[in-house]
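Would you mind keeping the following structure in view while I ask a few things?
With one protein chain removed, the remaining protein chains of the complex are shown where they sit.
Moving on, here comes subunit A:
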Amino acid sequence: MITTRRRACALIGATATIGLPNLPFAQARLSYDLQPKPAGPGIWMIEGSTDYFSMDNGGAIVNCVLLQGDSGLIVIDTGPSRRFGEALAGVARTLDLRGVSAVVNTHHHPDHFFGNQVFATQPIHALGDTIRLAQDEGDGFADNMYRLLGDWMRGTEVVPPRNVLDGGEVTIDGRAFTVLPLSGHTAADMALLDQRSGLLIAGDLVFHDRAPTTPSADLAQWSAALDTLEATNAAAILPGHGPLDQAGASIAQTRAYLDWLNTTLRQSARDGLDMIEVMQLPLPERFAAMGAQPDEYQRSVSHLFPDIELAVLPRAN
């Protein structure tokens, strides 16, 4: 069924392109312009937009990292589509002619691993639970991504990571990392501390000037994960979404937002508010200024409020 829908999308996309008077322009519009930004010695980041998935950004909303390994570049997270993965591979070849030597997926959300098929001949590492979640939920995510991004997704197939990484000291293509197996943003979130530079690659456990997303979140686990990340005293933090954080403010910012979200939703349930009323609550200025607001807050109400309400309201029989 999913395959059928994807084919239908591809067909619709093809028809639309043929119908457009200016074919070269239409094709040019659907290409990712990825610029590697230095993020330390032998480290580059591709910085995503802080908006939500849209036809305008093609889903390039995620941060990807390239680190110099012994035989090529180690890529952390591969973006939302095959086409993005191809652009990422192109960027890698401009930095090191040998291209990408290994891939790591921090977690199983589609914007972090749907570029994997481009790197299918390389090892693709992830936590064991991330591999299982990508296998279980990947097709459902693909359905949704085709709906949100249309022709940007053309040809994208779900390629889950294959190589299990446990926590602890790990060497990937000659480069030493401390792997932190955590959870909270999803049931399995990996953060990596690059031992050479002290850079913490936090995945989506940390957002920076961009509202955290919660479709698979457990807020209590997430808070505990932030404690662990804080204790690394990293030299700099590369968040899953938003700019590189040299000052170490992004962990506290993520924590403050999630605490506020949890408190607000619980109090709203105690006050008997309905979901629509909760969605309409005004955001404090510092959270309203984050990227993708107030939409991301409203999505979080959808994700989190039904369970919170059941926990808060008394039994009636």
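Here is the rule we go by: a contact is a pair of C-beta atoms (placed from the backbone, for glycine too) under 8 Å apart; a residue touches a chain by one contact, two chains touch by 3 or more; residues count from 1.
The rule is short, and it goes like this: contacts and distances are computed from a predicted model.
J.: Using the UniProt record as the reference, specify the protein name of the hidden chain from among "(4Fe-4S)-binding protein", "ABC transporter Mn2+/Zn2+ permease", "Transcriptional regulator, PadR family" or "Quinoprotein dehydrogenase-associated SoxYZ-like carrier".
T.: The record names the chain that does not appear here as "Quinoprotein dehydrogenase-associated SoxYZ-like carrier".
J.: Give me the subunit A residues in contact with the hidden chain, please.
T.: Interface with the chain not displayed, on the subunit A side: 1, 4-5, 143-144, 147, 215, 271-272, 274-277, 279, 298-299, 302-303, 306, 309-310, 313-317.
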